[in-house]
Each structure stands twice: as C-alpha cells, then as structure tokens.
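Below you'll find the structure I mean.
With one protein chain held back, the other chains of the complex are shown just where they sit.
Chain lettering (A, B and C) follows the sequence in which the chains are written, and residue indices restart at 1 in each chain.
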C-alpha cells in the first residue's frame, strides 16, 4: 500500500481524542488526515487549541461538520460526546469506507441499557447489532472488513483487559467483582469545567461517579461475553492529579486454589498473540505506558483473603481512545495491527 | 494552664512527622518544643532541611539523641522508622511524663504479628499490653492519663475510621473487606529513594505493597475490636503524584438490606462526639483536609452488587501522624481535644 | 479586646481570596466573619465550592450582595475582579468601619494609568488619593486608622518587597529593572478557563501577559516612591504547575561596587522591623511559605555581569492577598500586626 494513501477524516477533532489522532497519524505510514471538523471551533486554527500540532498543521482551521466534508473517505474517526454520534453515524454509513466511533453510542448491544445508564433512548438501535466492539485483544476476529467499529471506552479497556483472562479461565466468581480505578484528568475532555481546573485537581484525589459510572455496563457486557455467566461489577473511578493514565485494580473472589504464578501464566497465555499487552510480575505504573499503545498487566493471588488482585494500566488517550481506534482501523483495513503505533511509553 | 508551659521533645525530629510537629506546635497554645534530636542530622540546622521553619527555629540545629536530652520533659513524641522506637521507649518510660510514639512498634497487641508483618521479633513485648492505641475517635476513653501512646498509622487511620461504624453496626461481613487506598508521597518519608524521586512519581500511579503492607494487621486489630468477630481485610495502597493526603475506598458486603441514607446516618451518629470527623453526602477529596486534622467520610449502598462503599480522607502528616499525635497528647494531658489543631484544610 | 468581637464581612466571598479569608479568620482570635456575599453563587452552600470549609461553615450559603448586608460592620474585605470594587467602595464608605479592597481598583494613585493598563477610566478617581496602599512593610505608618486600604497585588508584593531595599539604597539603576516572575495557578481565580484547566497547566511552563501585565505600574509606583527617581520595569510572569506560590527573580544593574554580603545586610536592615520577612542566604523556595504570611528573600551580586539578582517568594493567596489583607486590617484596627497569621509554611 502506498505511503499515506488511506484518506481519513475526524469528526469532533477539537477534543483531546481528535488531537491525539493528529499526533498518532502524523507518524502513521499509511493514513493521512484529509478532513477535520470541530463544529464548536469551526474556523479556529487547530494550533490555537493544540500548539503541539503547529509544526504539522500550520494555519489549518477546524471545519464545520457536514456529510460532504467526509464523503468518500476511506476511514472516519468520530470523537463526539455521547449521544451525538448516534445521529452522525447513520449519515456517514455507506458514504465512507469505515467508521471508528470513539464514543459510547454503539458500544452496548442491548438498547435497553442506554436509558438506564445514559438517561436517554438510543435513536438508532437497529445499528447496534452490526457495530463491532473495538477491543482487538478480545474481539480481533470480528474487525477485518468491519464498517462500523465502536472503540472501547478508556476505563472499560483497562478493566476488561485486566479481568478477561480471570473470568475466561473461570478463576473468579463473576458476580462479585470490585473495580477500583484511578484515572488522569484528560479523560474528562478539553472544555473547562469546575471539577477539572488545575486548582481543583492538583494535590487532590477524589472518587466520582459513585455506583453509576457509565462504563459499568460496557465492562459487564464484555466479561459476560468471555465468561460463562452474567458478570456484575462495582466500578468506582478516582480522579488524581495527572494528565494521562488509567490504573485499574480489580478484585475477584477465587473459585479454586491457585498461585500467583498460575495467574501470571494464565494472563501470559491469554495475551500471547496480542502485541500491545505486556504481562509482568512487576506492579505496573501508568507512566510506563504514557503516550504509547501498551497495556501492562500483573496479578496476585492472596490465599489469606481468598482473592485475586489484577492490575492493569494504559494511557487513556492512546490505548484507551485514539490508539485503540487506530489499532482497530489497522485491523479493519487489513494493515498489520501495530502499524504506526508505539509500544514504548515516554518515561519520565 | 499557662501558655506554652508543657515542655515537649521530639525524637527523630528530622523526618516529615517531626517537621510537621514543629509546624503544629508553633500555634499550639500550651506545648513548646524544648528538645529535638535527629541523629542522622545532628548538628545540621533545622532550616537547612525545612526552610519553612526558618522564621521560628532560626539557627537551631538537630541534637544527637540521648536520654538526658529528654529527661524530665512532659511529653516526648517519637518519629522513628519502625524497629527503632521499641528500644527507645523503654529508656524514656518513667523519665518523661508521656510518650507518643508515631511509629508502629507499639501498635499491635499480639507480639506474634511482628515477625509475620515486620520480619523481626519485638524486643520488648511486655510493653505492648500497656500501650494505648492512639486513635481517639475509637479509643478516646483510654487516653487520659496514658503513659505510652502508639499513634495510629496513616493508612490505618483512614481505613479504620471509614470502616469502624460499618463493622460496629454489623452492616458488613467482617471477613470480606477490600480496602483500596490512594496515598500521597510524604508517607514514604524524607530520605531520597528511587521510587519517590519527582521523575518517578509525577504523572504516575502505581500500586505497591501488594498483599503484604504492614498496616494490614493494624486495621484488622481495630476492626476486630469494634466488631463481633475477627476481621480480614485485603489492603492495597496506591501511590499518586501529590505531597499529602490519603483516600481510602472501602468495600464491604452487606449483611442486610439498607439504604445510603441509613449508612450516612450510622456514620453521623457514630462520630457525633468526634470534633474532627465530618460525615457528608459529598464524595470527599484529599485537598479538603490538606494541612488540617480533619477526616471527611461518606458512604454509598449499592443494592445492585449488594455492597457498601465507604470513603474516607485525611492528611497523612496531620490526622495520619503528627496531628493525631497532638490530639492524643491533648487527651492524655487533660487538654481539650482540639487544642491547637485546625479543622480547615488549605484549599487550593 | 474580646475574642472575635470584631465583626467582618466579605464581598466576593466565593473567589479564592474570599475562601482563604474564611480559613485565616477561622483561627484569628479577634475577627469573626458575619456576612459573606458572592453574587454569582448566591444561595449556594459555601461548602459546595470549598469542602475544606465544611467543618466550620456547615450549611451556610453565599448571600446576594447588598449594602444592607454589610452595613455597620467593623471591617469589610472585598475580593472582586478589577473594575467592580470601584463602584462598591463608594457605597460602603462611611457605613462600615474599614474597607480592605484586595482588588486593583484603588492601588494606583495616578488615575491616568487606569485607561492605559486596565482599558477603562476609573469611575471614582476622587477616592484614589485617600486610599492607603496596603503593603505594611513599606507603608506601615499610613495604616493605623485608615478607612480604605487597597491591598497590594500578589505579583507586585513579591516584586516590590524584593526590589525596594535595592532601590531605596541606591544600589541599582531604577530605569533598567527586569522582573521575571513565576506564579502558581490560583492567582488566576476560581472560575474555569481554558488556560487554567489541569490538562493545560500540568507539565507546562509558559509566559503570559507579555509586556503589558497590569501589575507593572503598581510596581513602578512603589519603586518610584522608595527611590529617588522614576522606576521602569519590564515585568514578565510565567505560569507553572503549582497551586500557590510566587517567585520573583529581579535583575538590576549595579550603580556601585558591592558584595553579596553587603546586599544581604542591606535587605536585613531594611526589614529588621518586619516580622513576616525573612532574609536568608539560602535560595528561597515557594514551598517554604505555602499557606503562611511569610516572605523569604535573598540576593546575589555578580561582578562578572555588573548585576544584582534579588529573589523573593510568597504565597499569592496569603501574603499576596488574604493574609496581606488581614495584616493590613490588624494594623488599621490597632491590633498587633501578626495577630492570627502564621509565619510557618506547610512543608511538604
């Protein structure tokens, strides 16, 4: 394939995931960004919002969204707040080669879950069945040739990748899972809000979304898929003062006797063919994966409390969003899975 | 009592808890620091290590430790690494009015736990029975007139204060408790180490002490005390990039049906006479208690997963160490519990 | 004077300086906050914005501003954005005992400077002559009995206190001063803005207000006051990722040969009667004064480049705003200057 010959567009390009796509695709040998809309920022120079991009975008501005802008492109990435892509996707389907939605509108298979967790009915539920859930490590075979991919949410990616081998191997009870997650601030998006100003977040740790965070059903859906019964999780995210990074600490009750070595072996085997997953005895750190598409995992068995503790880290803007989207696009388009994506985080 | 008439000493004054005592006692109306030893820093100006103290310590230097230095003082605070105060305390008992040990050497009642969790036998186990566990909210009545107080560890304080009302009320199973704790870096102490350099910690979250953190038996001892059976906890601390602050997220399995309002009422009633504990429906943030002796608590009941989630925050150097020590000293010495201690955190 | 018998009000209490006043006055033995307006937040619980204050404000809400709310109070602190207090002050003068304006509307003596630097005419220029500039270290004698005090801006306080002794002693040329200042984020206020979100500021350093920052004329006014000719400064602030703290690096050209010891002696003598100023050979750090009303200063003479370098640090919300306001109020009301104010920063 000729270098840069795949023509891409970004809907909602003024958000962090859009900006991260610009950064990632700048070094992708096969994909070039041809169109970028950011309706709230239309006409604004991209470099005003993201001065890091100035060397490559020059004076380029965000366009107003229109179907025509993206018509005929090979792949369109969508980075819109939830509830918006469910109306954009139907407009683009059939007019572009591939849609990778980085939002939540097409992730849940059961349309009844949308009013429960998102507070509103899905406007195009007939599209849900055909959407491929974009988590290559667990659903790789479904990606080649896909037309619509719903890339996994950042918290769900970290949680599901940590827990999937434990559930798939039957090692833990699926109805008693606790996920305690730590996240950086960029997951909350670019627009200024009271709870994400520097002075609110710096030197602060706080839990949010108590009992009702919207990534919960997505995790349960995935763990139910890989296991043998319905999974139930109590998911609690915590905001800490860092830009990027998610660390998921996952607690499951053992179904059988097992050692830490056994669990690490289960994880390693499960991800033997997944180039971005590193299983290690070391306790993983978010800094290790900063800016990369890697996931680092570990686990421990605690016979004293009859529990297994699994821990996974990823960069929420890369493996948790834009990098995951590129990985999905690579697979859907027939490129090598790792094309243009780095495994090495920026440290320090 | 005449202002500043209580004469105090600090053993191990060059660590963070020692420096924090200087800060707290500078505004304490009844206690004055007369002696301060820091053997590794003996002869070094205090202000070289802690320039914040320069306006009040001037050219004062750390002294070498000796019994004579502290002989006859009304109260001696000890801020030594674990394993050291078990030899210092016997030297000082009877020669000073009151000892407040901020380390771990006298916290566990069962001497057999020391080799298991600390890797060494206790050298003076006969003193354990007489030591008062310094957690006023749960053991207030034992403090007046105490001679030796073992102030609670920072992680244990946050965890036990969050969980005690839930255990005491029989609301949760005591053998299935998960504590996921987030902590700032000052808990690791002042001496430079590879894992606490700025470049290691900043923009990073990581779990440490997996399965075997030494505050575990201390929490289990306390929860066993307040409950009706032996408590077992899986405790996992996480280091995040902030100077101070601990947030304990505690997960318990419900023993009976209950609402969030019920649990909040249980917490409020439990701490009705504890001036430093605030029970609130708001999700607490470590920043709210920064520099203060306050503890902020909340809880949620999740019928979907049959769990209760309790969350507590405190400043590890104040309520988790030096402030707790002063609070214990106040009670032991017959002063009002809140003397010289602030409830208002520095924000932002 | 009876404890807490001075009745105070805060106009614009929902900003950071208002919240900091609540924190500082909570431990002030003579002043009690009776009224607090925050028009944009009227009816909102104070603890919703500042959970650190929850233990002392309970369910108290911000009031709507009205003259009646503050009528008859002993002292009113004003923490409004520039341009607003110039209309509020005339309403309150004569109806309250003392006004401490923490904003910029009454700092400049020359009304012609307002349109130049603030872009708008002053609406009550006749009040400027009577306003006392609230910088006790330089204008202490003017404060007792004052009716209207314009407390110094945070950047100006750090810069002027560092440079005043150098200018007053004739040691540096007054028309060739460069001030390079580093500031934390809280100086930008509480309302969320794009340039103060966590993700914009964290891991970032940037200069702003190039050539035209509004504190410039205030510094020039003060240095002209203490020197023998008009002072001209090039002032450039830089935003770095910390909540609080200002560090002013001030560069002057020497008028005569001089040693570092000489300059340190000049500084020490100049501030001999100023309890909050510490002159030290150590290079000062903002962390040392965090949360306190202290200023730490040093200086160096560089014969190689014929320059003197003066460096000063303070906490922008305390010595640069609310602490300075309390210090001014103490002096204006006849209390000891240091009443209720700490010299010891929170470290770490």
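The working rule: contacts are C-beta pairs under 8 Å (C-beta built on N, C-alpha and C of every residue); 3 or more make two chains touch, one makes a residue touch a chain.
All of these numbers come straight from a predicted model, not from anything done at the bench.
J.: Which of these touches the unseen chain: A:38, A:165 or A:291?
T.: A:291
J.: So one chain is hidden, and I want to know which residue out of B:5, B:197, B:228 or B:259 touches that hidden chain in the complete assembly.
T.: Reading the full complex, the residue touching the unseen chain is B:197.
J.: So which of A:61, A:93, A:265 or A:346 would be touching the chain we can't see?
T.: Once the missing chain is taken into account, the touching residue is A:346.
J.: Of the residues A:53, A:84 or A:211, I need the one that contacts the missing chain.
T.: In the full complex, the listed residue that touches the missing chain is A:53.
J.: Taking the full complex into account, what residues of chain C touch the chain not shown?
T.: Touch set of chain C with respect to the missing chain: 176, 178, 180, 182, 184, 199-200, 202-208, 210-211, 232-234, 236, 238, 240-245, 247, 249, 251, 253, 283-287, 290, 300, 302, 304-305, 307, 309, 311, 313, 348.
J.: Which chain B residues would touch the chain omitted from the figure, given the whole complex?
T.: Touching the chain left out of view, chain B contributes residues 16, 185-186, 190, 192-194, 196-203, 241-243.
J.: Write the list of chain A residues that the hidden chain touches.
T.: 16, 19, 22-23, 26-27, 47-48, 50-56, 186, 202-203, 243-244, 276, 278, 280, 282, 284-285, 287-292, 294, 296, 342-348
Operating definition for what follows: only the chains that are shown with their structure count from here on.
J.: So which chain ends up closest to the centre of the protein, judged by Cα positions averaged per chain?
T.: B
J.: For chain A versus chain C, what separation do you get between their C-alpha means, in angstrom?
T.: Roughly 45 Å separates the two chain centres.
J.: Note the residues in chain B that touch 2 or more other chains, in rising order.
T.: Residue numbers touching two or more other chains: 202-203, 243-244, 284-285, 287, 290, 348.
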